[in-house]
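So the structure is just underneath, and the comments pick up after that.
Here the complex is missing a single protein chain, while all its other protein chains stay put.
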Amino acid sequence: MTEHIPDTVENAAATPEKDQPFHLLGLKPDEYQQIREILGRRPTSGELAMYSVMWSEHCSYKSSKVHLRQFGQKVSPEMTKHLMVGMGENAGVVDIGEGWAVTFKIESHNHPSYIEPFQGAATGVGGIVRDIISMGARPVAVMDALRFGDIDHPDTLRVVNGVVSGISFYGNCLGLPNIGGETWFDSVYQANPLVNALAVGALRHEDLHLANAKGVGNLVVLFGARTGGDGIGGASILASDTFAEGGPTKRPAVQVGDPFAEKVLIECCLELFAGSCVEGIQDLGAAGISCATSELASNGDGGMRITLDNVLLRDPTLTAEEILMSESQERMMAIVTPDKLDAFLAVTTKWDVEASVLGEVTDTGRLVIEWKGQTIVDVDPRTVAINGPVYNRPMEYPAWLDALQADTPDRLARATDGDELKRQFLTLLGSPNEADTDWITNQYDYYVMGNTALNTPDGAGMIRIDEESGLGVALATDANGQYCQLDPYVGAQLALVESYRNVASSGATPLAVSDCLNFGSPENPEVMWQFARAVEGLADGCLELGIPVTGGNVSFYNQTGDVPIYPTPVVAVLGSIDNVARRLPSGWQDDGENLYLLGVTADELGGSAWASSVHGHLGGHPPRVDFAAEKALAGLLAAAAHEGIVTSATDLGTGGFIRAVADGVLRFGVGARVWADGIVDRDGVDLTAALFSETQARVLVSVAREDDVKFRGLCDGRHVPVLRVGVTDAQSHSLELQEVFTVTVDELSRVHRGTLPQRFGAVVGG
Amino acid sequence: MTIVIVEVMPKEVLLDPAGKATARALQRVGGEHITNVRIGKRFELTVDGEVTPEVLEQIGVMANDILSNQVIEDVISIRVAD
Partner (left out) sequence: MRVGVVTFPGSLDDRDALRAIKLAGGEPVSLWHSEHDLHGVDAIVLPGGFSYGDYLRCGAIAAHSPIMTDVVDAANRGMPVLGICNGFQVLVEAHLLAGGLIRNDHGTFIRRDQKLRVENTDTAWTSGYSVGQEITIPLKNGEGGFIADDETLAQLEGEGLVVFRYVDVNPNGSLNDIAGIRNARGNVVGLMPHPEHAVEAGFGPNTSVAMKSGTDGLAMFQSVLAASIFS
């Protein structure tokens, strides 16, 4: 058997003319030249692989950095009040009081989920959970935002089955409650499904850990699963490239996840933190060891020396370069002081987690990696991990946008007849993007850990953090690619306020934002324009609402051939609540309560569910955003929840008023009698707009009769427009829109809950 | 080093829902003549040293105790790989 001879630094210096396949690794000619200049010689194969992955779009954010800076610039003192760790670390950390902090982040794993949906989605969950652990937190919940192709396309079932069972498999096995998320079906995502996974963790202030390698002489320890040939070159090959028509072929670079290994790793890490055995810690994701070492070294004292000989291998045939770049899952890297090594190993041994010392922190400012006594990597880690290329890509206003915006929904026929309106309502309610997603979510556990106060189908998930005081956090994720296609600046803001409003509707106070920005190719100037506008919209919106972006993720190259997906920025908002006992369900359970609509309604049907599901239309402008109204509404809801004078709250989103009423009825199966004339008269809109308009800053609440006066007083005091629009009716078993139509709860349920099972299979007990 | 192969199948009298689902899947892609599928496990044990009759007997005991659940499965074969 011939032994693989690695390309050493010495060899590289001696053979400058050697032809290197940098283009196969995703590097452009000028990037390759830059590397040669930085090093003063050609890179070794290991260094080339390292730069190629770390400088890929996925890892370096080279096309997005110049725009993302706004998140750090458009910041007021109010916004950073509760922020303990901002952008740039593995995840943001927010102080929620009583000595508790939470860390959360949402991240994409899109391309792997088209190639191998099960493993792609599973390892997506694994990766984001490891980010949370590496901050020193115990993960306490997950959520996922999913986008699939046309619900009736034959390939959609393959992707849906794989992704949902992958998330179920990994999340359930880790013992993390899945408390919410959203699902969207549209042909633009056919070959580019989006799998955005969110994780949130809790920690005491003093347990915060950062990913830096400080202390010359401290040991670099790799622990967790053994290293094999998973996903070698995955990050650069997959995410910086688009798919040609024809379907999935690039199988070999897939990562395979083992949630049991990660569960054990979580418990092991928490015990290491509790025993103060760790100085710094980093999880291994894209680019494996090369990424972890360059990031730890860059953020610390600047130098590190390790040998790959000590890496425990699952596959003894791996070359040095393969070991360096392997993306085997469930691995972490820790910086441990020499006197703590025994204690560290005692903990890993207890949990049957393997560990090996790879090297140590130095003060040379260089990352040096050896193999069998020879140096195969010698770089300044900052050039790898931090100071990669930064592009200011050209942007161009889309040629088709004016025409799209001019094609407003005003030309769409509106019904006045009760039967026709009922038909339209049921069409909307049963449409794929409005339909019940129990088929998906009943494969997820939300009971584990016993702290889930709110979960799907409520608008936000809520987790109790402190079992004594009831202190908790609420989370929501939202995105609307249709709105963003019409106007990416406003569309991004709409995702933000929707998420913000969902958190507020649970009774919590919004505190922080994480985002996952899913776009087409940055080499397409129209896409780049969309991206820039969306980021600007989100940054401006956060400044208006006074809550900061704490971290997030960018996923580019979501396109098939020349056709990009709709710009789809997913925005997650996190909020806190003093006591989860005060949380607001999203539907009513009691008879004879008054239903109130908070906010005012305008005629805004551009990009609406009504336009798309009833008329197959997308055009015009999305609804306007009113930050002042959203803030006033959120403040009102928090106060109402705190005082216990509201029994439920549902925010109005896609599908407008009548959809919100249906949500309230379907939540616990208790009927209601509502009327639209108040909206028509006071706000000057027609019946179709009253029912289906997607005007923002509106919430439907139920109030017990005895709290009516207090509630109205609260609204008046805070100048939030309020209109009585109905009453709950437990005897009627129906939703009655007075003088227009009536639908029984059974029929509502049949329509709403039938859509996904019809395509994907019967729901157990459904 | 020798490889010993142990094969375990679910007991015939009991349900095999995974097998049934697989049979249906095969029938859907042109395998209508495939009337039944049962799914079992194949273990490959790497043994250091010679595989004597005593070693095989020991593996037989372990196959009954650990590699299979005798309530719902049968060990159907133990043999040295060629």
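Brief remarks on what is shown
For reference, chains read A and B in written order, and residue numbers begin at 1 within each chain.
Convention: a contact is a pair of C-beta atoms (placed from the backbone, for glycine too) under 8 Å apart; a residue touches a chain by one contact, two chains touch by 3 or more.
As the structure is a prediction and not an experimental result, all values here were calculated from the model.
Hidden chain, full complex: it touches shown chains A, B.
Here the missing chain is touched by one residue of A:93, A:173 or A:421, and it is A:173.
When the omitted chain is restored, the residue from A:336, A:421, A:453 or A:609 that touches it is A:453. Only one residue from A:310, A:442, A:734 or A:749 touches the chain missing from this view: A:442. If you put the hidden chain back, the residue from A:186, A:258 or A:360 that touches it is A:258. With the whole complex as reference, residues 10-11, 13-18, 21, 66-67, 69, 71-72 of subunit B touch the missing chain. Residues 165, 168-169, 172-173, 175, 258-261, 263-264, 351-352, 442-453, 464, 467, 580-581, 585, 589, 668, 761-762, 764-765 of subunit A touch the missing chain (whole complex, contact as defined above).
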